[in-house]
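Only a portion of the chains appears, each positioned as in the full assembly.
Chains here go by letter, A, B, C and D, matching the order in which they are written, and residues are numbered from 1 within each.
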Amino acid sequence: MALFDLPLEKLRAYRSTAPEPSGFDPFWSQTLAEARGHDLDAVFTPVRTGLATLDTYDVTFSGFGGHRVKGWLVLPAGTAEPLPLLVEFIGYGGGRGLAHTHLLWASAGFAHFVMDTRGQGGGWSTGDTEDPVGSTPASPGFLTRGIEDPQDFYYRRVFTDAVRAVEAARSHPLTDSARTAVTGISQGGGITLAVAGLVPDLVAVAPDVPFLCDFPRAATLTDALPYREIGRYLSVHRDRRERVFETLSYFDGVHFAARATAPALFSTALEDDVCPPSTVFAAYNAYAGHGKHIEVYDFNGHDGGGPFQQVSQLRWFAERLAEDS
Amino acid sequence: MALFDLPLEKLRAYRSTAPEPSGFDPFWSQTLAEARGHDLDAVFTPVRTGLATLDTYDVTFSGFGGHRVKGWLVLPAGTAEPLPLLVEFIGYGGGRGLAHTHLLWASAGFAHFVMDTRGQGGGWSTGDTEDPVGSTPASPGFLTRGIEDPQDFYYRRVFTDAVRAVEAARSHPLTDSARTAVTGISQGGGITLAVAGLVPDLVAVAPDVPFLCDFPRAATLTDALPYREIGRYLSVHRDRRERVFETLSYFDGVHFAARATAPALFSTALEDDVCPPSTVFAAYNAYAGHGKHIEVYDFNGHDGGGPFQQVSQLRWFAERLAEDS
Amino acid sequence: MALFDLPLEKLRAYRSTAPEPSGFDPFWSQTLAEARGHDLDAVFTPVRTGLATLDTYDVTFSGFGGHRVKGWLVLPAGTAEPLPLLVEFIGYGGGRGLAHTHLLWASAGFAHFVMDTRGQGGGWSTGDTEDPVGSTPASPGFLTRGIEDPQDFYYRRVFTDAVRAVEAARSHPLTDSARTAVTGISQGGGITLAVAGLVPDLVAVAPDVPFLCDFPRAATLTDALPYREIGRYLSVHRDRRERVFETLSYFDGVHFAARATAPALFSTALEDDVCPPSTVFAAYNAYAGHGKHIEVYDFNGHDGGGPFQQVSQLRWFAERLAEDS
Amino acid sequence: MALFDLPLEKLRAYRSTAPEPSGFDPFWSQTLAEARGHDLDAVFTPVRTGLATLDTYDVTFSGFGGHRVKGWLVLPAGTAEPLPLLVEFIGYGGGRGLAHTHLLWASAGFAHFVMDTRGQGGGWSTGDTEDPVGSTPASPGFLTRGIEDPQDFYYRRVFTDAVRAVEAARSHPLTDSARTAVTGISQGGGITLAVAGLVPDLVAVAPDVPFLCDFPRAATLTDALPYREIGRYLSVHRDRRERVFETLSYFDGVHFAARATAPALFSTALEDDVCPPSTVFAAYNAYAGHGKHIEVYDFNGHDGGGPFQQVSQLRWFAERLAEDS
């Protein structure tokens, strides 16, 4: 994929024009308050994975609407003292996968919590969490479920689950709440940004090639799924454009970024047509936390930095999550 | 698309090997009984379409779980006596569309009822019916929603809606219940077959290039969506194969066909890779109603007979639905 | 398809630079005069379609060169008084189709005339009209037939047929010549514009996503057929560029639009790569009739407004074609 | 393209089931008689190509209907005695091209005559011959023009042109009529077979990957154009199947092959989905001339043997066309 978005020097200056709704903060404070009205009830059950160096727990906690959400907690074998905590969110279409597949962050010495994404898991890795909420007519995928009303929108439930996932992970005795980081790739990066804007006391935020940013631009800039689900929906429901973008304005990573406070390590790729670099820079340039950096991969698409970004993150998390940082 | 399925002479003899579960009949009688526990409450509201020769009503009735389902009823303008009734189901991904778009069957002198398909309408025509039931992880689309349990499977709700739609249409004073036909293309044809097996007193059944037939063959014969959703799901959830096909066995058009009693006019196309001809013949060859015929289109894909099939249907419905037939 | 053409605000100001040949008007007046030298000989034969609310006539009339051209005339059943007349032209590759397939406009209370497009009908709907004129070497399709000389160009014959089709339709006793509208989608929209520039006393002109406009831009802006036929021809006949565009300049919808006088309702779609929005706006912005409006569909391709545009047209035609308008 | 047709051992035994119409021979004798009713009037005009070793003539002669058809005659520079004659026909969509592009066969010492294909030349090489005959509705391309009647079918004109081209070439004083060969690739190979069946005194026939053979099989075996034009036409005109194959039966290379008498060198490629090997073997196995051979290329598609087949032909023509052969 050749370059198709703005050149790098313009990306560095790009500001999204996505409008922020006046009710953004109340919408989210009420949403979280409702969710917290349900008992978190985080349950950690050890599982046998056949791994010698890591201990893994099957996790269940109550997310949006009190619905039970799954996750994995992975720790270095025999951990006895609280470890810095890394909460990870998953890319679009995948679920938490099998228990033995989350190796990197616990091998690096962190308590690693992976949240399952409700209803997802039919695309590329198995999922175990039901989304018990139905939907008005929607395009195939998740991005237009309930898109005609912020209250009904699918990501209202997911972002709420994510905030509760951080709380669930922190509730485990071997995690150190004071040293909590969030990270994820693509949709996982979008959720990461939402959590960065909704959870005040994080110490590190690392969204890679994040999705769910700068919807008005994303919806018309790329043919690639999943952003294109918006266009597909509106190509049928031709009279719902305003309503749809009104809904999306409550979920735009740009607005969450503007509320974030933690240091951040972003990444983007200049040939990424799934999450175009301008939509990532829209969030990055709006990001309010002090101490932010973005890795730019020149010749990559949505694969982004891959193992090179992991090297950057290994170093950066080690610094950020060191006990005295 | 060149020929890829069995040659015609083998199609005419082909019998599906899809096993029928022993609990098939109880499953459906209980399901329908539950749905009938909710008041049908069919409401017909006239709408202005700008058409001079046709009268159109916006319909709402209670389907599965008592959920409110939408539809259109279209009659020749000024109809004063009950007319023969044609109930139509919609293809995959589409909804009931706008009110003025259903012209043919009422212009031909029938009472034409179009059922909206719950949750659908984001693909190619607008829909207005919510599916308020959530789902375990599923592939994009509808064919794997709740696929791990017959009780939860999406088409349990849709087929039930369809039976109730016939009841709703018949409840209108200008429809003649004794002369009721069902029809539909693709998914609409699959729903038609389900209704043919579940509603005992129909006088004509006309499934075109029906979907939802002979799942074990369909799932491995074609790469085309939506049948491929099954393969996509199982390519991730590799350990769920038996459970998935067990669920599908309660919804196979082949088994509904074996319970049908009304005369039928099928159609299929030899180059149809979406609903391959062998899967259609699987249902046709199993169809138990007396007086059945199938139109075979040699060089068409999933477009099937199109307007040529409409000509066949106009003639056949006129015969089947004449007052004294 | 993401946005690829000018942004909407620039589209609204865009003016085509396609040059108008000085001989444009004489070319067309001579062409029409020649055609009118043949007896129109419009013949209307009732056909049985099985429809109860509509009467349909098989029409034959003499078009360009006196060649016999087919059409359908559809009226509300039992029409006794002249009705406002809507003449429709067909999209690229299709013919007039089967008799029962033209339902909307007569159901809406108009006399609806559908012209077959000579030689077409092998693409998506059946045609019944021969184009008895051969061609110098051309690319597959119709857009380069005879393209090296305006006298030989295929659309010289088609546009002439279209003017004669209006005359044929008006010759029927149940059509009201004083209330004549023309409409069509894609190629039908391009023909609509030609007729709008060649027939002086129309009362409504409604081209949807029109083809055959602003050839110099269209030929280099899009890879999609049929505009790309021009590029394919010139990629072989590399030395004919000037001659080809000279020919096309006699057929550009932009120049016909500049001669139109009737009110118009256009439509375009911002993601339409078949008839890109700038080529549609080129005609719209040049359109000289008073009272013009354009519907813009943001997330559609060449499907344009579809049923939504029909709703707009139902309303607009009702106003424009009311007896006292 | 992997193997998709019969395995080689079955190809060698394959016999087409395409029925031969009883009127085949009268149809062609009448057609040729009519054409010969027009004066051949072969005109040879020297052209300057810039080549030193070859002399080239621009040729015009009267083909079907007396229509003027173009060609090139290329001779080794300074030829003084009649040379063996090689008449070549062109592949689908191309014309005779520019004068300097036909180098091989005259460089090999033959008189090389290239026939332009009427109406073609918009696809990949320039053409200069009009097809002045129009058509009933047809799919894009040439294969369905006039396909509903053998009298009107496009290839009736082309095959007649080809017979007349041989006569025109032989009329030149520097060609030796007694040593005439015909050859061509793809469509050129199909025309070669027709000429082999219609011209009695050829000494060599060399069709490469010939098109226009075994229509009933070809039409359903491959998705590739141009055979697929038949299916496209019939996917619209669903009721014309019998008529279309009746027409094609007068033009099937299998039937021409059965009438041929000259030795032949065929070629085919096992991965050729444009002209599948079984359709080529259908003609080869039916070929009645004594002394036939077929080169089989295992891993090629429609490119066939390319320069390797030229090597075979250089050797074979040299033998067949030697003065005393």
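What we mean here is this: contacts are C-beta pairs under 8 Å (C-beta built on N, C-alpha and C of every residue); 3 or more make two chains touch, one makes a residue touch a chain.
Worth saying up front: this structure is predicted, and the values here are computed from it rather than measured.
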item: Complete complex - number of sequence copies, 4 represented; value: 6
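In this section, only the chains that are shown with their structure count from here on.
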item: Mutual neighbours - chains that touch subunit C and subunit D alike; value: B
item: From subunit A, the most remote chain by mean C-alpha position; value: D
item: Proportion of interface numbers common to subunit A and subunit C (over half same, under half different); value: different
item: Rounded Å distance between subunit A and subunit D, as computed from the means of their C-alpha atoms; value: 63
item: Approximate Å spacing (C-alpha centroids) for the pair subunit B, subunit D; value: 50
item: Interface hub residues of subunit C, defined as touching at least two other chains; value: 125, 308
item: Chain-level touch network, classified as line, ring, star, complete or other; value: other
item: Chain-chain contacts as defined at top; value: A-B, A-C, B-C, B-D, C-D
item: Partner subunit D, residues of subunit C touching it in the complex; value: 93, 95, 119-141, 144, 232-233, 236-237
item: Residues of subunit B defined as touching subunit C within the complex; value: 49-54, 76-77, 97-98, 100-101, 103-104, 106-109, 125, 307-308, 310-311, 314-315, 318
item: List of subunit A residues in touch with subunit C within their complex; value: 219-223, 230-232, 234-235, 238-239, 241
